[in-house]
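Read through the structure below, which is laid out as C-alpha cells, and then see the notes.
A single protein chain has been omitted; all remaining protein chains appear in their positions.
Residue numbering begins at 1 within each chain, and the chains themselves are lettered A and B in the order written.
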Amino acid sequence: MLTHPSQIIAWKARILEERPAPKKTAVVSNGICGRASGSLGIIAALNRELDRRGLRDTVGLEVTGCHGFCELEPNIVILPEGIYYGRVKPEDIPSIIETTILKNKVIDRLVYADPKTGRRYALQKDIPFYRKQMRLLTEDNLRIDPDRIEDYILADGYQALAKALFDMTAEEVIREVDAAGLRGRGGAGFPTGKKWQFCRKEIADRRYIICNADEGNPGTYMDRSILVANPHSVIEGMIIGAYAIGAAEGYIYVRMEAPQAVRQVTIARDQARKCGLLGRSILGSEFHFDIQIVEGAGAFVCGEETSLMASIEGRRAVSRQRPPFPAQSGLWGQPTNINNVETWANVPLIVKRGAEWYSLIGTPKSKGTKIFSLVGKIRHGGQVEVPMGIKLREIIYDIGGGIKDGKKFKAVQTGGPAGGFLPAEFLDLAIDYDNLVQAGSTMGSGGMIVVDETTCMVDLARHYMHFTQEESCGKCVPCRVGTRQMHEILVRITRGEGEEEDLARLQELGESIMVASLCGLGQTAPNPVLSTLRHFREEYFEHIRHRKCAAGVCRELLSLPGQDSPRTGRKTNKGQHD
Amino acid sequence: MIKLKIDGREIAAEPGATVLEAAQAYGIYIPNLCAAKGLTSYGGCRLCLIEIKGRRGYVPACCTPVEENLEIITETPQLRELRRLTLELILSEHPHACLICSEKENCEDHKSTIRKVVEPTGCVLCPENGQCRLQEVVEELKVEGVRFPASYRNFEVLREDPFFDRNYNICILCARCVRVCAEVRGASAVTVVFRGPQAIIGTALDRPLLDSGCQLCGACVDVCPTGALTERALKGEGLPDETRSTICPLCSVGCTLEVGLRKGRILNSYPKNGHPVNEGQACVKGRFVLRDVVHSPKRALRPMLRRHGELAEVSWDEALDAVAQGLKAHPEGGTAFVVSSQMTLEDQYVAGRFTRSVLNVEPVLDSPGPSPLLAFRKVLQEEGISSPLNLEVASLSEAGFILVAGADLTRSHPILWVNVLKAIQKGAKLVAWNQGPSPLDRWAALSLRTEPGYEAAVLGYLGRWLLERRPKEQLASIPGYDELKASLELVSPAGGISAAGLTMEEVQSVGTLLDEARPGVLLCGSELLGRPDAGAVRMLWNLAQLVGTKVIPLAAKNNERGIAELWSSEAANGLSVDQVAQGIGKGRFKSLYLTGIFPLLGESRPELLIVQDCYRTANGQLADVILPALTWAETEGTFINVEGRIQKFKRLLDPLGEAKPDWWIFCRLAEKMGRKDFAFQSPMEIAEEISRTVPALREASLPHPKKGRPGFVLEDKKSTTRFLPLGRPGGTARIDSDLAAAEVGLSTLDTYRGLNLCEEIKGLRRLREKSQLRDRKLKG
Partner (left out) sequence: MTGVEMDDLLRGLGRELKDLTGILHKIQAECGHISPQAIRRVAEHLNITENELYGVLTFYKAFRLRPRGKHLVTVCQGTSCHVRGGAGVFDEMKKELGVEPGGTTPDRMFSLETVNCLGCCAIGPTVVIDGTYHSRVSIEEVDSLVAECRKRK
C-alpha cells in the first residue's frame, strides 16, 4: 500500500533488486490478434519445453499484450538481443529453444524477410515495419505483462502521477497538457487541455471523467490493444486527469466485444486499488478518485458522448441534442469530461517528460504520435505508432510493405464510418487532423483500411450504409429513415438496378442528413458514400450504365450475361489508380 | 424576461423557455411534430431546425433555450428545402397517398372520411383525418410529392385493449406517447423498443396495455400527432358537429372536459390544455366512459308507478301524487331519505330543505363507508375547530413532503396523482400508507403497511417520536400540549410498534421526512379518517399541528364537499346507510326514499319505496314509484370539488325521455305536499339562495367561470392551533377502504348515481380487474 510519492521510485528499485535477470527470455505476444492466431498454443508449448528441459531457472518466459505486427502473429521476441520470430507454430518451439536460446543461432525461416528484396531482418528493431515507427506509447508493450503492475512500475509507471499530485497544481497540469498540444484521439481532435478546462471551471459539487473505450469503428482495435497490453498507462492518465479536473469518480466504458480488454483493465484497476493508487488519499495526498468499469452491450452509437453517458446511466443509449455539452451537463447532469483511451494514455507521457518535449513531435497543429490500425489489403497489417505529419506513402509502403498479393493501391479509408477515402493522389499527404479533413476525410480514431482493385467501392459504400442502419439509435428522422433510403439506393446499384438519377439522389440525401441529424453518427454517416462519389464516380457509372462490377464483388451483377467472372481476365478501368 | 430576435422581430421570452415556445407565443410558425407542451424536449423530428446568427449549422428550436440577444432565423431557402426533405422522409414511412393526391380537394368535397376502417392506408380512411398534426405540417410546408419510395411496416393493428386502437404502421416515432406516459403520468406503460429502423413504440414482450401498467387515461391518445392512437368512439360516426364544456361528475377532482356531440348525442370527451384543475389531463372515466354514462340503455326515462304488482308508465302528476300521499301517510321520522353525493349542489340544497322541513328527518348520505371528508369535519367540529380544507391542486406540485394514506391516488384521484408526481420529480418525498400495494409504491420514499385498526396507534408513535425531537419551548405554548404529551407517553413503543406491523426504523424515517421535508401535505382516505373511534382523526390533526402541515381528506364523490358545506351548520350528518339498512330490517322505517346508492333491499323492505335515479336500478325494480332523474349532462348546476372550488357547468344535451332534474322533482313534490316555499324555477335561483343563506358558499352564485373568476368555498384561512385530547383507543372495526374493495363492482369509485360503471362498461371492468389481480399478486 503506497502512502507516499517517494515510495514509487523505491518500489521500482526494489523490484529491480528482487528480480533476477535470466540470460534469455522468450516474450510471447498474447494480445487479441495473438490469441486469435494461436499464441496460447505457443505459450503452452514453451512451458512444456522449458519444464521438460529443466530450463526454468535460466530461461524466462514473458507473456505480454500486443507487439504491433499483427500480420506475423503469433510471434516471439527473444531478449536480450531482440530477435523477432513471426508466424511461429508450436512445432517450432523445440528448435527455437535448441537453436536460438541455447545456441544463440538465428533460425532463418522464422525471421522476417522483405518480400521484394528477400533480405532478412533478425532483430525486431531493424524490421522495416518497426523502423519508421515512433513507439512512444507502445514500446513498453514488449516488457509489460498486463497481469503484473510491477512491470509497469519498472517502466517508470506512476512516477508522472506522483509528480502531478505533489509537484503540480491542478491548473498546472491542465496548462501542461494544453501546452503539449494534445488533441483528442477519439476522432474529433478537440484540444484536450481546453476540454479539461471547460469541465473544471463549471461550478458543481461533483464531476466525472470517462474513458471512452467503446471503439466501435470497424477496422480499429488500438484502444483495446492498449487496454490489453498496458492498461495502467490509461489508468494513470485518468488519475492525473481527474486530479486536474476535480473529479472523484471515473468510468471506463469498454465494448463487450473486447472481453480480453475488459478483463485486463479490471485486473489493473483492482491492483491499483490495492496499492493505494486508486481510492482515498492517493499516494498519501488529499486526492480521492476511483474508477468503475462498465461493459458495453453491442451498440456503436455508444461511442458518441451523450449516448455513452445514457448507457452508463442505465437508459436507452439514444443521443441527445448538444448543447449542453458534457462539460456543462453530463452524467446525471454533472460536468463530465470524456476522452479516448489513447488520449488518456498520452497524459503520463506528457507529465513525465514535459510539454516542451512532447510538442517537438508532430506538426504545428497536431502534436505527438498516433496509433493507426493499418489493416485491409495491406501486406503488413498491424498497429503502427507514428509521429503526426508522417506521409501516407511512408505508412502504406515503408511500414506496411505495400499492397498484399501483388495488387495495386486503390485507396485508404480513414475515420471509419465517419470518414472518407483517400485515393492514390493523396499518398503524399502529411497525416494530421486538419490535413485529413481538408482532403475530405477525417482522422477518426485511427483506422486505415487499405483497399485494392479487388474492392468494389460501391459495395463498400453500401457496406457502410448497412452498418449505419444497424447502429443508428433510431431517434432522429434523417439518420433513421434517410440512411435507409441511401442504403436502398446503393443496394439497387449493386444489383444492377441503378438509375442515372441515383447519384444525385445520394448526394442530396447525404448532404441533408449531414446537416439535419441529431448527433455525430448521423452527421457523418454519409461521408464514406459521398467520398466514393467524389473519387470513384466511374465505378458507379459502370454499375449503373453497364451493369458491371470490375472488382468482381457485386454478385448479382456478375451473374448477368457479358460479365467477366472473378479471378479471370479483367478489363482495367479507365482512370484507375496505381 | 429575456430579449431576443426572431426573424428580425423583437421577442421577450420567459427564462427557461425554448426558442420554439417563444416563437409560438408570438404566433411565429416553426414546423414541429415531436415537441409538446409539458413534455421534455426530444429533438427527433428535426422539422424545427433554425439558424442562429453567428453560429454554424442548424439547431432544433425545441431544444434551444432562449438566450439574451440571440438572433434566430427561421426561414431560409435551404431550411425550407431541408424541412421538406425531412418531412418527405417521415412520409415515406407513413401512408401518404391522400396527402399528395391531386384530387385532394375534390375528394374532401364529395367523399366523407371513412373512419371505421381498421387499417387506414390513406387520410380518407383515417379517423384522424381533419385533426391530424402531420397533415397540418404537410399543408404548411406545401409538400406535394414524396420523392422517396414508400415502405409500410405491416404491423397488425392492436385492438386488444379497451377504448382505443394502436396502429404503429402510421407512427412517426415522435415518442410523445412515451414521454407523456413516463413524465406526466408516471406509468411508463409504453416505451421505444429496439433501435434504428426497427425502433417502434411498444410494451414489454408486446403485452396488451392492460398488462403493462396502463391506466387507460388517454393522455397518449391526446398527445399523438397522427392517427396511430385513436379512440374507437369516434370511428364509424364521423367527427363531432359541436363541442361543449362540462365538469366531470365521476370523482371529486372535477376535471373540465370538452365533450364532442353529434346530432345532440355525446360522441366522446377529452381534456384540453389550459383548463383549470386538470390542465390537459384526464383519467379513464372522464376520457372514455361519459358517453356510456349518459346514453346507457339502463336510463330511467319515464315515471313509473306500481299498480297491481306491476310497474307501469305514468305521468309526472300521477307519480308525484302517489309519492306525496305515501309520504304523508307515514309518521314523522318514519321516512328514511338517502341523498346522493353526486347530485348538483342545487339538487342537494333543495333535497336538504325538503327532507328537514317537509319530512322532518335528517337526510342520509349515500356512501356505504364513511366519507373521509365528513368524518374529519365532524370530529373537528365537535371540538370547535375549523380547519381550512381548500387546496389548489396545482399547489401539490410544490410540496416537499406528501403522505398518501388509504388511497391509491392513481385510481381514486388521478389528477391529484399527476400533481404529486410533479412534486416528486422536483425532489419531494412521498410516503404511501395503504393496506395493499399500489402503483404509488414505485415512487414512494417509503411504503408503509400496517395492521388495520392500528392507525391511531401508528400516528401516536410518530407523534411521540416527533414530540421528543422538538424542543419543548416551540410546542409548549400550543394549548393542549401537556395533555398530549402525557397521553403519548402512555403509548408504548417497541412491542406496540411491531403489533402494528411497523419497525422503529420506519417510524424514524417517516418522522424525519415529516419534520424536514417542507411544505408537507397529508392526503387521507377513509381508511384513516373513517374509523368509528375517531382516534386516528385526532392524532392526525395533532401530527399536522406538530409539524405544520395540512390535512386534506380525500373526498371521493364529486359533490361531497358541497354536502359538507351545506350540512356543516347541522349538528351531525345523521345516520349512515348501514344503520338505515338495519333499521329497515327492524321495521323502524316505513318508507324509504332513495336518490343515491343503497344496498339491495332483501326480504324486509319498507312499505313505501321511492326510487329517484337516472337509471333503472335493482332497487328500482322493487320500487313503488320510480322518478326518472336527469344526469348532470342534461341539466346545469354546480359541483364543489376536493379543492373547494365552486365549478359550474352548462347543459350538454337536451333531456332524454321525460326525466327531470332532481331539484325540480323535490320542488313539485313539496308543492304536492302543500308547501309554497319551493317555487324555484331554475338552478340559478337556487344558487342565489344558497349564496345568501350559507356563509361559506357566498360565491356559489358567481357567474359561469368563463365570465368571472371561479368561486371557492369561503373559509377562515387561519385555523385554530390546538392539540386535541386523544380519545380512548380501541375499535379495530375494519373499514372497507376504496383501495381494499373486495370485489369489482362494489368499489364505490366507479359509480354514478345508481349505475355501476364496471358492470356497464366492459373496458373499465377489465381495467379494475387487472389492477386488483396485480395488487393481489404483489401482496402475496
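As a convention for this text, contacts are C-beta pairs under 8 Å (C-beta built on N, C-alpha and C of every residue); 3 or more make two chains touch, one makes a residue touch a chain.
Keep in mind it's a predicted model, so treat the numbers as computed, not measured.
J.: I'm checking contacts with the chain that's been left out. Which of B:Arg195, B:His413, B:Lys429 or B:Arg645 qualifies?
T.: Counting the whole complex, the residue in contact with the absent chain is B:Arg195.
J.: Looking beyond the chains shown, say which of A:Pro5, A:Gly157 or A:Gly219 touches the absent one.
T.: A:Gly219
J.: Specify the residue from the set A:Pro115, A:Gly298 or A:Gly354 that touches the hidden chain.
T.: Touches the omitted chain: A:Gly298.
J.: Which is it among B:Ser41, B:Thr113, B:Ser212 or B:Ser591 that touches the chain not included here?
T.: Selected residue, touching the omitted chain: B:Ser212.
J.: Residues of subunit A in contact with the chain that isn't shown?
T.: Residues of subunit A in touch with the missing chain: 32-33, 35-37, 70-71, 73, 215-221, 224-225, 256-258, 294-300, 311-318, 373-378, 381-382, 413, 416, 447, 449, 451, 455, 460, 463-464, 467, 470-471, 473, 553.
J.: So which bits of subunit B touch the chain we can't see?
T.: 182, 187-195, 202-205, 212-213, 442
Note that only the chains that are shown with their structure count from here on.
J.: Calculate how many whole Å lie between the centre of subunit A and the centre of subunit B, each centre taken as the average of the chain's C-alpha atoms.
T.: Roughly 59 Å, centre to centre.
J.: Quick one: which bits of subunit B touch subunit A in the complex? Just the residue numbers, please.
T.: 41-46, 49, 57-60, 63, 81-82, 85-86, 89-90, 92-93, 147-149, 151, 173, 175, 191-192, 194-199
J.: Which part of subunit A faces subunit B closely enough to touch in the complex?
T.: Of all residues in subunit A, those touching subunit B are 299, 301, 316, 318, 320-321, 469-478, 480-482, 484-485, 488, 505, 508-509, 512, 515-518.
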